[in-house]
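There's a structure below that I have some questions on.
All protein chains of the complex are present and in place, except for one that has been dropped.
Per-chain residue numbering starts at 1, and chain names A, B and C are given in the order in which the chains are listed.
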Amino acid sequence: MPNILEVRDLAKYFGGVRALDGVTISVPEKSIVGLIGPNGSGKTTLFNVVTGFYEPTRGEVLLRDDDGSVERIDGLNPNEVFLKGVVRTFQVPRLFTSLTVLENVLVTPPVQIGERVLDAPFKSRWEKQERELARKAVGLLKRFGMGDYVYSRVTELSVAHIKLLETIRGLMTSATLYLLDEPAAGVDYGVARELFNYIRGLREEGLTFFIVEHRLDVLMDYVDYVYVLHNGKLLSEGKPSEVVNDPKVIEAYIGG
Amino acid sequence: MVSKSIPIQLIYLIVGVLIGLAAGYGVFSITAPPPGEAPVGEGRTYTIGFTLPLSGELSSIGKIWEKVTRLAIEDLNNEVKAYGLNVTFNYEILDDETKDDKALQNVQTFAQKGIKVVVGPAASSQVKVVKAFADENKIVIISPSSTSPTLALKGDFIFRTVGSDAGQAKALATLAYQEGARKVIVFHRNDEYGRAFADFFINYFKDFGGTAASQPYQTGLADYAAEVSALAARVQSEGFDAVVLVSFDTDGANILSHAAESAILSGVRWFVSEGPHGASELLTQSVGEFAAKVRLYGTRPLFIANPLYAEFKDKLKEKFGLEPAVFCENLYDAVKLAGWAIIRAGSYDGDAIAGALVEVAKTYYGPSGWTMFDEAGDKAMQDYGVWAIVKTAEGKYEFRDVGVYERGSIVFIEEAY
Amino acid sequence: MRRLKMPQVPWDVLSSLTVMVVQYSLLYMIFAVPLTLSYRTTKVINFVHSNFVTYGAYAAILLNGLYGNRNMLLAAALAFTVSGGIAVLNNVAVFRPLDKKGAKPVALMISSMGLWIFYKYLLYTIIDLATYFSRINFVSYPKIVYEWIPSLSLGSVKLSSSFIATSLSAAAMIAGLYALLEKTNLGRAMRAVSDNPTLSEISGIPRHMVVNLTWLIAGGIAGVGGVLWTSYAGSITPEAGDSMILQIFTVGFIGGLSSLTRTCIGAVLVASIENYGITLLNQFFGVETSYKPFLTFITLITTLVVSPPLGAGGGLPYKLFRRAGRSA
Partner (left out) sequence: MPEFDLLGFLIQWLTIFGLYSILAITLNLEAGFAGLTNFGKVVFYGIGAYVGATLTTYLTLHLNNVDPFEYPPYSIDGIVKLIELGGKSPPLSIGLLALSLIIAFIAAGSVGFLLTYPILRVGPAFVGFTLLSFGELMRVFLRHYEPVGGSKGLAAIPRPFSWVGDPKLSGFLFLLLVLGLVAFTYITMDRLTNSPIGRVFRAVRDDEIAALCLGKHVPRIKALTLFIGSGFSGMAGALMAYYFTSVNPDMFVPAVTFNVWAMVILGGMGNFTGSIIGVALFTLVDRLLAFITPTLGVTAISPDYIRWMFVGLLIVIVLLFMPKGLLAERPLKTPAADEARKLLAEGVGSAQHT
């Protein structure tokens, strides 16, 4: 199975602070890979470098395209990384609070006629596409059990639905790689399992997930492979069962 | 397809505007003061509009002008009565914030009330904005203080009861040259007034045989210490023997206050335009001592030894406890001229009043001297006096007019320093 | 051989210019340090800051004009109370309620703009009334000469009493703030609140009290700065604070609105660029001194482009000019 994402010897320094220091990670296609580590170990920094927020101090990030060609994406801007097919969610969800659930989903699709300023004032030019996208969006929302919330403001949603919606937004594109930052944080156990069940279902349809998660009890049941970060360095990696029993990991979690 | 909601919104809008209008008209018809001309008993009442800088940059002058306006209207009414005419003049003062758009709005307001004669606005830039509207609607504008040469235009409805800057620049140049200055630096406001004044001054001064350079400063600063310091540097390095300051009151006072602390600037002569005259901030000990040290003289539009001016000054003092600020007497005469022109015109009509104004001014003599207009509608014969800051017997300082510009030279009537 | 005649800055001009630059540096410090202090604790871009300075100045002026006060300490005490009081009032009446309603920082800034307009014209109205009743022109007031404060002469260099007062105040402010922030519990609490408001609240620091105290100190110091201004400026108008708002903010921005040390450096920088800059440009290149505001604006915009204030509500993580050679 070829890797969709490869991170090679990645480092990111902020002044004297080494948030990431020579991290190498590969995420195979159609898999669910976990990334764990104590607070401040560099997990979110890794996501931020991969999605273009920061330029790495050293190292490279490689992404495999649909046609199999490999491309460096470090140093690209976040919107360009997205257009290459990488969707991310945030630890603290970032939804568009003045828009309805439906509109939140409809923001995503990249090539919209109505987003071109010269076409936007003329409804006839984009109405057809808009209706098609709306059908697709409603379909998605229904499929994830959010059909009743199509017109709700996102401020009226529960935490679980907000987390879910962030993921659904990505599904409106042809993205293949999802970086989820703590999808189960603040969600009760049952809902968290439900969420991961969805993720597993989507994996069957050909998507790849790279997940930062604190709730190991949930995560470990679903991932294929786990990386452990500690102080910006890889501490351990392997199958979930191996990692859980790694003494270094146990020490880092308890002692760190 | 046009979104269907737009026409509905527009209808809302139009309905809203109409309701607003109706309300506005209702409010107006209740509160509306009498229009420009209304018969009262058998006599007549005319209203003269005033747009004065009661707030904004010229507010310290504007506040005094407001009092002058009231004095002038009162005097005008008494005078008219004395002639046995059954005419009363009212006044309406609007604040224009020393802003251009407000001045236009005020003149438009007067026009909508049927007032055809407006005194003000103060600044040349305001007069420029008002001009097109006044010409089109035949509103007579009499500015007591606009001195910009770019408004010396023939055949319009703009009249100015003060001479152009060119005249004063010549008087100031004469003063400086006569007092022995040969190489001067003109330190002036970087605005229309300052630039025009400086250009005129430099031309005249060069004609006399002196050399002059200019140094503009930005207006509206919190403090002018750095500008004064740069001035001192230039005075020192290029060896100027006098500084000519072209400023308004606030900035002028600030500059003189800093100059008083500079050894270099205390060692050269100072000549000042009319702007700072009357500014109470100048009457401090340090500026007073500085003025005596550098023998500071200024010019200003004034017909000195004019009994009418003395009378006007006393009346203002008695009635409001105020010293006349710059252009007060020009404002006073503007009001008088406006009143007599309305009476002389025979009909309340812009053309007629403008014509009558020119005629009235030919024979009118007031605190500002002869008021005759030239062909551009500006004061034809402006006299200039020389002022100084002198120490009084009580050890305080006051402005005193110590000389006069006469037939191309300065005649001192009093030893100031 | 003919010598090229170059205009020169004479020595005594240079020395008095230097005294002026030092004075301005100290004044800007006193104006801008409280801005940084209040921003880092409250995260409000506070336009009212210029009102603090003006109100401080006018507290001294009204005291002088109406009651003939020439005691600087009394003026400073009143100014501290007035400006600090306004600052606390703003927080209690506007900023905190807005914050409670979950308003964004932008809404806080806009509300401070509204307050700025309000206070500015309130002051004008007060001055109008004072002028009306006392017949003293307060719209443009001459420099106040305070008693008890000496002036010094070091050779040809004259240090005015205003300079002495400003230096002493600046030293007192720096020492006081250092002691407060580094040595007292309150100072530690202030820093904790500015570092992480939510966490500090959880950990039991009375956040609102700390915020109010910060406002009091920030407003008060700026107000005292206003009093110093009345002893220095050639004449004082109600626009005094507003005409310096760009300089004050530039100084604050150079300090990133977070570091007090860098704010002080910013004050020196801005004062030097403005005053040395325009004198030199005028002497050697004939640039008119009316271009002086240009120098300040260019400093400001350069600061914003090159080194935008950190933690200033987060600029966009977007790189317009990327490193080349990205494809593998």
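In this text, contacts are C-beta pairs under 8 Å (C-beta built on N, C-alpha and C of every residue); 3 or more make two chains touch, one makes a residue touch a chain.
Bear in mind the structure is a predicted one, so any value in this text is a computation, not a measurement.
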Q: With touch as defined up top, name the shown chains that contact the chain not shown.
A: A, B, C
Q. Which of C:Pro97, C:Pro206 or C:Gly286 touches the chain that is not shown?
A. C:Pro97
Q: Based on the whole complex, identify which of C:Asn64, C:Ser194, C:Asn212 or C:Ser290 touches the chain you can't see.
A: C:Ser290
**Q.** Residue numbers in chain A that touch the chain omitted from display
**A.** 51, 77-79, 82-83, 88, 90, 94-100, 102-103, 106-108, 110, 112-117, 120-123, 126-127, 130-131, 133-140, 142-143, 147, 150-151, 169, 171-174, 205
**Q.** On chain B, residues whose C-beta touches the chain left out of the figure
**A.** 3, 5-6, 9-10, 12-13, 16-17, 20-21, 24-25, 27-29, 31-33, 35-39, 54-55, 59, 66, 92-95, 97, 99-101, 104-106, 108-109, 111-114, 125, 128-129, 131-132, 136-137, 148-150, 152-153, 190-192, 194-196, 218, 348
**Q.** Interface with the undisplayed chain - residues on chain C
**A.** 45, 94, 97-98, 101, 103-111, 113-122, 124-125, 128-129, 132, 246, 249, 288, 290-291, 293-294, 297-298, 300-301, 304-305, 308-309, 312-318, 320
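Here is the rule we use: only the chains that are shown with their structure count from here on.
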Q | Chain whose Cα mean lies nearest the overall Cα mean | A | C
Q) More contacting C-beta pairs: A-C or B-C? A) B-C
Q | Inter-centroid spacing, chain C versus chain B (mean Cα positions, whole Å) | A | 35
Q | Residue list for chain C, restricted to those that touch at least two other chains | A | none
Q.
Which positions in chain A are in touch with at least two other chains?
A. none
Q. Across the complex, what residues on chain A touch chain C?
A. 52-55, 60, 62, 70-78
**Q.** Interface residues, chain C side, partner chain B - complex
**A.** 7-10, 12-13, 16-17, 20, 24, 124, 131, 135-137, 139-143, 145, 158, 160, 229, 232-235, 237, 239-241, 243-244, 274-275, 278-279, 282-283, 288-293
Q. For chain B, which residues are in contact with chain C within the complex?
A. 55, 59-60, 63, 190, 215-218, 220-234, 236-238, 249-250, 253-258, 261-264, 279-282, 284, 286-287, 321-322
